[in-house]
Every structure is written in structure tokens, then in C-alpha cells.
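Only a part of the assembly is drawn; its chains keep their places, and the rest are absent.
Order of writing sets the chain letters: A and B. Residues in each chain are counted from 1.
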Amino acid sequence: MNEILKANLLSPIALAFALGIVTKLIRSEFSLPKDIYTGLSVYLLFALGIKGGVELGHAQFASVIWPVGATLLLGCITPLTAYGTLRYLGRFSVADAAGIAAHYGSVSAVTYIAATTFVKGMGAEPEGFMPTLLTLLESPGIHIALALGAIKTASADRDIKHVLHEVLTARTMVLLVGGLLIGFLMGEKNWGSIEGFFDSKGPIFKGVLTVFLLEMGIVAGSRLGDLKKVGPFLLAFGMLMPLVHGALGAWLGTLAGLSVGGATVLGTMAASASYIAAPPAVRVTLPDANPTYYLTSSLAITFPFNILVGIPVYFQVAQWLHA
Amino acid sequence: METVPLKLVTIVAEPVLEERLTGELRRLGARGWTVTESRGEGSRGIRASDIPGSGVRIETVVSATVADAILGHVARQYFPRYAVIAYVTTVDVVRGDKYV
């Protein structure tokens, strides 16, 4: 375990992320321009999708169907476990509980990528169709949590349809789903001509990912100051909830027949919290939910926790389950 | 140069509200608007900057009655729960008749 943890902490992406946090701690004003940040994320997501599409071509239906089921199940369970914990144990308002749950019911693509890179480094190649699962886990959780909040509060002052459409057509979805289709359609020969650029095992992808995590560290670091404001419960929630969801995901993944690598990645997806698709959706649907709560917990607590500690743990768990 | 005195309404709000606000401006009678990206701080300062992009500054030249309707709408709909500021002033507009 210690070996694995150490290996992870000394990986370029973990170190870059740590550097980003330090950058904020020393009160530096440095950060990546917003457009560059967007550009890099477009590259990462698109590469992910295309590669996934190419490999999806090799997968047979039978092997995909169960993991798909497990993923959708996670999409329905995680927002509810999160909501229940926050509302009844944490005594959060309906709006706050639903708002935060929407984040934990969805997924962080960057955390997913970090997990994929990690397990590959550990020699546990995940199934090729994992990106497909990522796209499936993105939105259900947000929808369920928002619906929950909208029903329980009169305050959902905007037709939720519009919001769901925005989530479904957001950057992440377009690039992942679109990339999957492109990769699936173009075939091996074409893939060969662009593999050197998009391959998620190649140096360009890993290099861009490193730079991207530097910025993620800065973003997360700029929220550390809010940790005081969110109180001890949310602090604990931000680390324990991922462990629960991560173990659950790894377990369901294993049951569904995923390899150690695949189960680890699915676990990480379940454990991760969205901080791109969820925030604006929650902001407009549940204006009474305090953004400081959901942004700090997903960005400043759960994201770093997963990147630095969680992923190796879920990997360990997946190994036990497969033993 | 003869001009028409009209109202210039300025609204600074969270970016997530832009699409919604401009749509409502139209419905309330505005013939157009100009948006500029902004950042800022206020009483709920943190809020505004919580959602990346921090702020949009919407200006619209309208008649006094439309201005009143817009301010009222913003006050009711957004003030209680969003980071917003809204104010109005009088401006002399070229070909002002176009905007009423």
C-alpha cells in the first residue's frame, strides 16, 4: 500500500497538482489563462473520447452490458447516499444537501483521467470502453439531485428542462460522446495517423495532463481559505463519502466483470465529484444552495483527496476484491 | 445634433444569469443590449466570483417605463438570491426613437 501511495505521490501529475496548491499558499498571482485551461481540457476530453471510440470497436456487446448497468446504478445511488448523509446526518438545508449531492452524484473527468493514467502505470490496463461509462455517469446524478431539490423546495425558479439540456450538451459530453463516435467510425488506419497526438498513453497527453493539474492545483488552492467556512462535517464528508462511493464502485465494477484496472477507474468515477457541469446547473436551479459549500467540498477537499490518496486506495480495494 | 433622452439601465450579475436576463429584457421591452465581461466584489462578493467568469455587465438603453419594469423585475427576481447590482441613469441617444 505504502509503495503504491508513494508511487502516486511522486507522479508528475500529483506533484504538479501539489505545486499548484503551493502556488496559492505563497499567495502568488500566477494562474493559467482561462482560455488555455479550456483549450487543454478540450484536448484531454477529446483525446479520451477518440481513443475510447477506437477501442470500443474491439469490445463485444456482452462484455459492455453489465458494466453499463453497474455505472447507471451508481449514477442513481450516489446522489441519494450523498443527499441522505448531508440532510439527515449533516443537518444541511434541502437546497444545500441537494446542491452538494448533485456534485457527488456526477463525475470529475480529470479525476477519471488521473485514475486511468495511474492504473496503466501499475500495469493494470482498464477496459477500452471505460470512457463510455464516464459519459453515462456524468448526468444522471445531477438530474436526480436537482429534481430532489426542486421538488422539496418551492424555490426552483427555472424550468429544470433547460438546465438538464445544458448539462447534456455541455463541453464534456460533446467531446466525450463525439470523440467516441469519431474514434469508432474512423477505424484503425486513420487512428494511426493521429495516434501520436491523441494517444492517452503518449507523452503529449501526459504532458498536457501535467500542466492541467498544475492549474487544477491553483484552482483548488484558491479555495483552501474557505475550508474554515464549511465546517468539520463537510470536511469529513469530502473524504469519507468518496471512500464509500469508491469502494461501492469498485465492488459493483468487479461484480460486473471489470478487471482490476477497470474496477479501480469505475470506483474512482463514483468517488469523484463534478466541479464543471454541476456548479452552474445547481446555481441556477437551487439559488438558495450556498456555492461555498458545494464548490469547496468538491474542489478543495474531494478532488485533492482522490488525486493524492483516493485512487491508490480504490486500486488496493479492487485488488482485494479480485483476490 | 438632436438626441432623445432615454434611460440607460446597467445590470451587473453572475454569468449564469446572462442568457436568462437578456431574454427577459426583450420580453420587458428592450430593443437591444450590450454585454461586457467583468469581475468584481460586493457584499456577497464571494458569490459572484464563485462561478468562474465572475460577472457580466449588461447595459440597455430603454424608455423610462421599460427601465422601471426591468429594475422592478431584477429587484424581485434576482436580488434576494443572486449577486446582482442594478442602476439607471439618463442618457441622450442618437436616433433615440429607434430604442423605444
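As a working rule, a residue touches a chain if its C-beta (ideal position, glycine included) is under 8 Å from a C-beta of that chain, and two chains touch if they have at least 3 such contacts.
What you see is a predicted model, and the numbers here were worked out from it, not measured in a lab.
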Completion exercise
Per-chain copy numbers for the entire complex work out to A x3, B x3
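Going forward, only the chains that are shown with their structure count from here on.
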Handout entry: Distance between the centres, which are taken as Cα means, of subunit B and subunit A, whole angstrom
Key = 36
Practice task
Quick one: which bits of subunit B touch subunit A in the complex? Just the residue numbers, please.
Solution key: 14, 16-17, 20, 46-47, 50-53, 77, 81-82
Exercise for the section: Using the touch definition up top, name the residues of subunit A that touch subunit B in the complex. Expected result: 34, 155, 157-158, 279-280, 283-284, 287-288, 291-292, 295
